[in-house]
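Note that this complex is displayed minus one protein chain, with the remaining chains in position.
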Amino acid sequence: MAQTTVNPPGSDANIPPPPDEQGIGARVLSYIFDIRFLGVLGQIAFILLLIVGAQRIFSNFGSNVDKLGRAQFICRDGRFAYRCAYDFMETQAGFDIDDTVLDYVNTDSFWWALTNGIVNTFRVGLLALVATTFLGTVMGVARLSENWLVSKLSLAYIEIIRNTPILVQLLLLYFSVILALPDIKDAIQPLNLPIYLSNRGLIMAWPQFMSSAAIWLAFLVLGIIQFQVMWVYLSRREEKTGRESNKFGWGLAGFLLIALIGWFISASVSDNEGLLIADNARIDEVDDFDTVMLSRAGINHLSELETLPEEEITAVTLDVCVLRESSSEANFVNRLARKGIPFKISRNGSPAKAMDNYVDGSCEMFAAPVSILAAERATLENPNDHIIVPIDEQPLVWSIPRFERFNIIGGATLTPEYFALFLGLTIFYAGGLAEVVRAGILSVSKGQTEAARALGLSEGQRLNLIVLPQALRVIIPPLISTYLSLMKDTSLGVAVAFQDVYLVSQTLMNQSGRALQIMIILMLVYLAISLFFSSVLNWYNDRVVIVER
Amino acid sequence: MTAIMDGPEATKVSDVIVCRDVHKWYGDFEALKGVDLTVEAGEVVVILGPSGSGKSTFIRCMNRLEEHQEGRIIIDGIELTHDVRNISEIRREVGMVFQQFNLFPHLTVLDNITLAPINVRKWSRDRAEELAMKWLTRVGIPEQADKYPGQLSGGQQQRVAIARALTMQPKILLFDEPTSALDPEMISEVLDVMRDLAKAGYTIVAVTHEMGFAREVAQRIIFMDGGQIVEINSPENFFNNPTHERTKLFLSQILNH
Partner (left out) sequence: MASVTTTTSSKPPVQQRGTFSKKFNLNYFLQDNISGSRGLLIWVSILAIVTVGLLVQQFNNAPGRTWVIFGVWAVAVLGTVVGELFTLHIGATRWLKENMFNNVSNSLMTLFLGLFVAIIGSGLWSWGVANATFDPALTHPDVRTFDGASWGVLWGARKLLLTGLLEPEHNGRVIQWTLTILGLWALSFIGTRESTRETGWGTWVRRIANVGWVLSPFISYIFLAGLEYTEPFIDTRRFILGTVLVVAVMAILWFFKVIQLNPMTTAMWVLAWPAAYLLWRGITLVSHNAEIFTPIDVDRWGGLLLTVIFAIFVNILSFPIGILLALGRRADVQGIPYWILWPIAIALTAWGLYTSTFGNCIGTPSFLCENVNLWATSRNTVEQIIAFWPLLIPLATWAFLRSFDGNFLQAFSVLFIEIIRGVPLITLLFMAIIMAPFFLPEDSQGLSNFWAVIVGYTIFSSSYMAELVRGGLQAIPKGQYEAADSLGINTLQKYRFIILPQALRILIPPLAGAVIGTFKSSSLVALVGMIDLVGSTKAIIANSQWLGLRTELYVFMFVLYFLVSSIVSWYSRRLEDQAGLGVR
């Protein structure tokens, strides 16, 4: 054992003096080599580097703005100031957005155009999100199916979708599938349902709210409250008596009952819808149309109408005036269509125009809310020669698409662009989600299933209490990431000319030339979306971590 | 060259480890509450204590795997401060063996051992490999040199870890529960190596639950509880007539099962 003992053990001479009693040189050196000092020094050097870089870039930016972009910062009063960067957003947009849910015309402001773009982004994104969840789950479960064909087909779907770019999928879907669908006059109508598939997109029956819907919605709220009360009551009773009851079933039954009662009440109390018609038309209620029609056509039964020649049908056809985009149309027309009475609709932009048509006889009647009709009737020459026939209404009325000349009227339309983007996003992200779902299900070990069986849980209980909670813990974080990617990829709408926030922004830039400002807004919109999803994710992770502890 | 095989290198001072009033906090929790310890060169010290007593934290403070916030730790005359030079110098002189072996799974046994000597001591590969093979021979597994850690048993891995620490020619060896992760039949092969090292004159600080080893090899036993040193005693006195109640309780729990 080689050992050179300098000092006897245990003596303080073995210990070097504390740092603050050392010589000045040693102290300075030890500060320089202090790991904390080095860390801070490195960071400050990094910051300085960034500042120098930013200065280089921004000095160019300043002079370039002076040179290229001074016009970007002109105030409404024509002066130049940076704070007027967004003044231009109040000017008229000057371009159309084909597919909007909010009212928009091209004379609205840039702000409003942008808002419509944002709404469109959410409209397609959220729907695709729901559909992706559904399709992805189905595909993920199918991948684990014991049926060889199902499992292999699902594997093929996942592999093909995941190994090809979403853009190419989207282009194929739009140009080669949806735009290659038949023209609207040969629209595909699957299973004779009121759904029409054509190169104009997807047109389908859609419920419209009538004015009495407010009462009905109130009943629905009441039903939900009832559901809660029933649930709590039955739970308490369960605890007390130990007897299990079908809480969900009873709650649902109560809800349906209340909804049904509400439906009839709101339908019977409302008398908002009416029809303005000449008194001498011998119409006092909607059912009178049958007899009028029979006498006009000279037949005994409405079904004989079909046997009549084309001209005669045209002659007896009712000419109806309605307001554009009014739910009165669907309400009235559905009744006529149910009876099989031929009719022709002319839509008018304002009550005054409709009345002009009514007065000059190009339409025999005018269907609209009673309040409008009463006001318009007063403007007629002899108000007493015209009566207002009440039309029954229900809270919801189906607007059913029907052919009219070379077009389909009514219902809700998914434009080809919206439809393509929606389907494209759904199909692509469902492929990724299927893998997530599959991994989640496989993550629940066999031991868990066996343990559940050993406890005597039924299959349903096993799924609900053991498998799902554990699988969801694995599934939900990547699921939320998938949602976020999906929302971001709605920007691919530009490939199929769907006017989402990205495409609207691009158009705005071309219209205004203010690239910088619009880019900032666009980034903020997407960052807000992503911030939302990541905070949901963080919230979930925090919650799950707590549960695990 | 061969002389280094027989024992550790000379130390600069006789008290190679000096700890004075060492405090360590994890957030609000005080893991070490003023620990004092002096270890002489060539001494074998075993630290005992219930889990959570701070013994692992203490030993890990000695080579700056954990940072102590108050007090002084002086290893071989060099104080552990934030000074990077001191930290790297002390780590060079202090070898550590972990509970989980912590071998590098992507390197062969020989590469595991020679990595540090080549890159830190700046030895030639030949010299490093020569010494590595000698140490592998000494711990009894020279034939495993070209295997990967994953192909070895737990006991063999731990011996490789010891050889890895020793090839750096440290003056002090720290063992952090080196046998706790081993299957019972492999514990003895590791303890044999440690015994051998103790006899060769290495300064050793070991945290372990092997009472037999402690009784036989240690010169002093240190009992820690609640972040403090409760008792320092010779093995004989420690096991036969401990002074503290806490120690008695601990021993009765350990020995009566």
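Labels for the chains are A and B, by order of writing; each one numbers its residues from 1.
In the analysis below, a residue touches a chain if its C-beta (ideal position, glycine included) is under 8 Å from a C-beta of that chain, and two chains touch if they have at least 3 such contacts.
Quick caveat, the model's predicted, so the values are computed rather than measured.
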Sole contact to the chain not displayed, among A:Met230, A:Ile408, A:Leu423 or A:Ala495: A:Ala495
Candidate in contact with the missing chain, chosen from A:Ser30, A:Thr100 or A:Gln169: A:Gln169
Residue in contact with the excluded chain [from A:Asp20, A:Asp103, A:Glu146 or A:Glu311]: A:Glu146
Interface residues of subunit B (partner: the chain not displayed): 63-65, 84-85, 88, 91-92, 94-96, 98, 100, 102-108, 115-116, 119-120, 122, 148, 150-151, 164-165, 168
Residues of subunit A in contact with the chain not shown: 35-40, 42-44, 46-47, 50, 57-69, 80-83, 145-150, 153, 159-160, 163-169, 171-172, 175-176, 180, 488-489, 491-492, 494-495, 502, 506, 509, 515-516, 519, 522-523, 526-527, 529-531, 534
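One rule holds in what follows: only the chains that are shown with their structure count from here on.
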Centroid spacing, where centroids are CA-atom means, of subunit A and subunit B in whole angstrom: 63
Interface residues, subunit B side, partner subunit A - complex: 3, 7-15, 18, 20, 38, 40-42, 72, 74, 77-79, 81-87, 200-201
Contact footprint of subunit B on subunit A as seen in their complex: 1-10, 14-16, 18-19, 30, 33-38
